[in-house]
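Every protein chain but one is kept in place in this view of the complex.
By written order: A, B and C. Residues from 1 in each chain.
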Amino acid sequence: MDKIPVGILGATGMVGQQYIALLANHPWFEVRYVAASPRSAGKVYRAAVGGRWNATRGDLGGSDSPAAASLIVEDANDVSKAIAAAKRGDCAFVFSALDMGKDEIKALEESYAAAGIPVVSNASANRWTSDVPMLIAEVNPDHADIIPAQKKNRNWDKGFIAVKPNCSIQSYMTPLWALLRAGYRVERIIVNTLQAVSGAGYPGVPSLDIVDNIVPYIEGEEEKTELEPMKILGTVQGNRITNAASPRISAHCNRVPVVDGHTACISLEFGGEKPSIDEIKRIWTSFKALPQELDLPMAPLRPIIIREEQDRPQPRKDREVDKGMAVSVGRIRPCNVFDIRFVAVSHNTVRGAAGGGILNAELLKAKGYLG
Amino acid sequence: MDKIPVGILGATGMVGQQYIALLANHPWFEVRYVAASPRSAGKVYRAAVGGRWNATRGDLGGSDSPAAASLIVEDANDVSKAIAAAKRGDCAFVFSALDMGKDEIKALEESYAAAGIPVVSNASANRWTSDVPMLIAEVNPDHADIIPAQKKNRNWDKGFIAVKPNCSIQSYMTPLWALLRAGYRVERIIVNTLQAVSGAGYPGVPSLDIVDNIVPYIEGEEEKTELEPMKILGTVQGNRITNAASPRISAHCNRVPVVDGHTACISLEFGGEKPSIDEIKRIWTSFKALPQELDLPMAPLRPIIIREEQDRPQPRKDREVDKGMAVSVGRIRPCNVFDIRFVAVSHNTVRGAAGGGILNAELLKAKGYLG
Amino acid sequence: MDKIPVGILGATGMVGQQYIALLANHPWFEVRYVAASPRSAGKVYRAAVGGRWNATRGDLGGSDSPAAASLIVEDANDVSKAIAAAKRGDCAFVFSALDMGKDEIKALEESYAAAGIPVVSNASANRWTSDVPMLIAEVNPDHADIIPAQKKNRNWDKGFIAVKPNCSIQSYMTPLWALLRAGYRVERIIVNTLQAVSGAGYPGVPSLDIVDNIVPYIEGEEEKTELEPMKILGTVQGNRITNAASPRISAHCNRVPVVDGHTACISLEFGGEKPSIDEIKRIWTSFKALPQELDLPMAPLRPIIIREEQDRPQPRKDREVDKGMAVSVGRIRPCNVFDIRFVAVSHNTVRGAAGGGILNAELLKAKGYLG
Partner (left out) sequence: MDKIPVGILGATGMVGQQYIALLANHPWFEVRYVAASPRSAGKVYRAAVGGRWNATRGDLGGSDSPAAASLIVEDANDVSKAIAAAKRGDCAFVFSALDMGKDEIKALEESYAAAGIPVVSNASANRWTSDVPMLIAEVNPDHADIIPAQKKNRNWDKGFIAVKPNCSIQSYMTPLWALLRAGYRVERIIVNTLQAVSGAGYPGVPSLDIVDNIVPYIEGEEEKTELEPMKILGTVQGNRITNAASPRISAHCNRVPVVDGHTACISLEFGGEKPSIDEIKRIWTSFKALPQELDLPMAPLRPIIIREEQDRPQPRKDREVDKGMAVSVGRIRPCNVFDIRFVAVSHNTVRGAAGGGILNAELLKAKGYLG
């Protein structure tokens, strides 16, 4: 089949770069439009990024450089450029990795959608818009089905907005969902994250804050970690998504001297019947969801990989598993206060950002919402 | 006053080195006897340690070298050497930083005590011996008063054993105790530690495990972190110490790429009356205990330092405060699942090891148990 | 074509693991025999390695595990096991990544060769054996042609030994050779290496030596860095290889907190005619050698990648280029003391170890020396 032409908003930032890298040989999508801030506009993508390239794959200056590195960067604020690109067949939809004020992003994403260009977004700006689905493809693919209602609400013809949640929750949301889907109730979770520096973008975390150090605080991160699961586990009711009532989550978020890969230490309390450790392992090992059934290109074969070694998962050693799209889980053991404890690792800029966004787009395509 | 001559068992290891460094100019104690494994015996201390020196202060080869670096190392297994040193006035008591099998350490520490040489130990071997006090000088100085019963139990004349707990609990035990002493009941704690590599000794953690990585497992550490507080908060009843019944603690222990300084993220649930955040800050800021009243040389002026910055405490920036003996606490805020959350940092090889051992010895001296 | 069955000696160590990882989907070779120390013998490879797995690709416990992970490990000291494997068609030749005493490795590699099993080695033991070629496939592929003389010298029928040089020289030997091949004479080189911790194996460098630190010494490394180029640039004369007379090299070797990727800072003095910076860039950019002409599977498309950014190459960002097999060069500029200066980066466990060994085997196969 012909590849679908896609655009990337915020293409020169950390997450935008990762989109460029991950889409370099994508079987369905081809990057044909890149947009960023006005000061990058007009430059060749490769030059606009320059020394800031930090994607984990490919490279702009070496022999593996993605084709999109030769595109001219447009001004992301100027929607007419994207409309023109759409008309000439270079931009069927956009991935948004915009990095500006929340209100500006919200307005700008809406402008693209209003102009008939669907937006698959990584930004947090529209996560709490009630008719915008916040998707983890393995967890709540049915939330995509609010899109017709969203279009109708806004009087949009072809455009719509779908978002993905924050990277900090990716490592434990799929395991949590697998337990819920198996019929268990989860009441309370205390989670401690050890997050990689790439999550803060570039220049991001100063080295003086992180060499021989950890920073036990990331702005806004604990709130997102506690609240976003509520919407993801919620239900589509008419033209809005209603939050779930449980579990109750408390998050401590730390920045650690790791390049890529967020680690989460979780203590979890069940309500009602409690599965055994063996039962939990069985649930997680055998867990597959719609992306696996549809055999989506970016979907991991097994969304949850269980590590039996006593000291795994670890971010540097496990983040790359299955294209960086699987979650690695280990140290599943009883908790001295709640019911169980475990450790989960996922790649924050792949599974937790660009890779997750691409998987969402694949899901939306497979469901017929994209072209 | 004349300085008290002291010995160090396991003097060439990480914690032994820190004793040498911290005691270099101590007003009460003078290191006059050093003992280690047979392969170090007979060598000058400086040569026996060689390139393994990793104490945070002083240095063996520079111009700041402690005087004890010129002592001849004896075989720690040979108690008769220490007895001879005691007779010639070079060893009134020993600090034990032995690093061998648990059963061997237990037997060896008992041999020293039986020979009339008190043992102030960092090792875990005797922590669960029922008549051995496990002391944090600010928390349970009264446990020292089991020493006469211990001597009587064992038929020991001058010798006895006192130990200190694991480094992983130092950062939150004093804050916890301050709350308990103020009359509040604590039911449950979930704690996540981010521990420095120096805690594993030398060579310890391989660099391939910790550069651009974290290891979410430390052997035996979670058990110690959950259990040791129970004895420390317990009570002396006759000739044994009875464990406290609460709080219930669950620990996740992680190794992180930090040289020195353990960080703990704590979620805490009260029973009964709950203090406000302001009340907690007032309790912690004003907390002083027996070491402060006695003005012990190694005691921090204020055992608990509250940091008001949103991103503190941090291990590299806060570990050295007040000779490395104070605990820094910050991010005191409501918990979404329990009652409060906070972050605590302490220096693991000072407050959590050699410095804590020295403070214990000072306390025992002030109480009349040492000479 | 049917794949050639190969064995790996020292298969459980760092370099052995990298062979397993890199050969997982090799078009010519298939790992069918693995051998290591007696304490690993009899175990399934996956279990024998356990938590020590540190290869940069694949994983033993995840879903990407190489097929060889299920092989039973044999005792590398027992050549009869390899002979039996060779007889049943499981071991046409071996890669040696042995890690034991130099004399033992020398004797053991000779035993394999004497038994008719060619040895393609990473070990340093036979690097200075005068009839053993020390190969960088792009630099001195003609040295392979000493193999018939070597066999005759030793009265070996099918077996022989070929080795590769130390990882510390890989980043600048190809650029140096390209200049020599273009007709320029190089008199003197002062090189400073910043070497990754993976070069020291596992457990290797203790984290206390490398977090917030560098170690300006690596045992034996400066000697290798200064001498090995002399043999590589030498000539086959009859049944031995005679060293080159120039250039004269001085090396400072440092260990730095980098996982993979050795960096070298080079000052170089020409003798006779001096090329311009532009001429040097042209020579390096266009450099291709026999592995590229033969289109060997492991050969990089372009052996030398020039980076024009002012701050490249960098180990983390450039080590993976072209399967980790290309050398990245940058900051080519006049030297204030010699003629030119530049910085070069190569992947030490791929280009500098297992990948280089595989490329050597491909070269030997293409030249008809392997089967």
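By our rule, a contact is a pair of C-beta atoms (placed from the backbone, for glycine too) under 8 Å apart; a residue touches a chain by one contact, two chains touch by 3 or more.
Remember, it's a predicted structure, so these values are computed and weren't measured experimentally.
Novice: Pick out which of C:Val120, C:Val259, C:Ile305 or C:Val350 touches the chain that's been left out of the picture.
Specialist: C:Val259
Novice: Looking at C:Leu22, C:Ala55, C:Val215 or C:Ile232, which residue reaches the missing chain?
Specialist: C:Val215
Novice: So that we can see where the missing chain sits, which residues of subunit C does it touch?
Specialist: Spelled out for subunit C, the touching residues are 188-190, 192, 194, 209, 211-217, 226, 248-252, 254, 256-259, 263, 265, 267, 310-317, 330-331, 335-338, 341, 343.
Novice: Need a quick check: the contact residues on subunit A for the chain that isn't drawn.
Specialist: 54, 197-198, 202-212, 257-259
Novice: With the missing chain put back, which residues of subunit B would touch it? List them for me.
Specialist: Given the touch definition above, subunit B has residues 50-51, 53-54, 59, 61-64, 211-212, 259, 300-302, 305, 307-312, 316-318, 320-322, 326, 328 touching the missing chain.
The rule is short, and it goes like this: only the chains that are shown with their structure count from here on.
Novice: Considering only mean CA positions as chain centres, point out the chain farthest from subunit B.
Specialist: Measuring from the centre of subunit B, the most distant chain centre belongs to C.
Novice: On a C-alpha centroid basis, what's the spacing between subunit A and subunit B, in Å?
Specialist: 43
Novice: Please compute the C-alpha centroid of subunit A, do the same for subunit C, then give the distance between them in whole Å.
Specialist: Roughly 39 Å separates the two chain centres.
Novice: Could you grab the centroid distance between subunit B and subunit C? Build each centroid from C-alpha atoms only and quote it in angstrom.
Specialist: 47
Novice: Quick one: which residues in subunit B touch 2 or more of the other chains?
Specialist: 209, 211-212, 257-259
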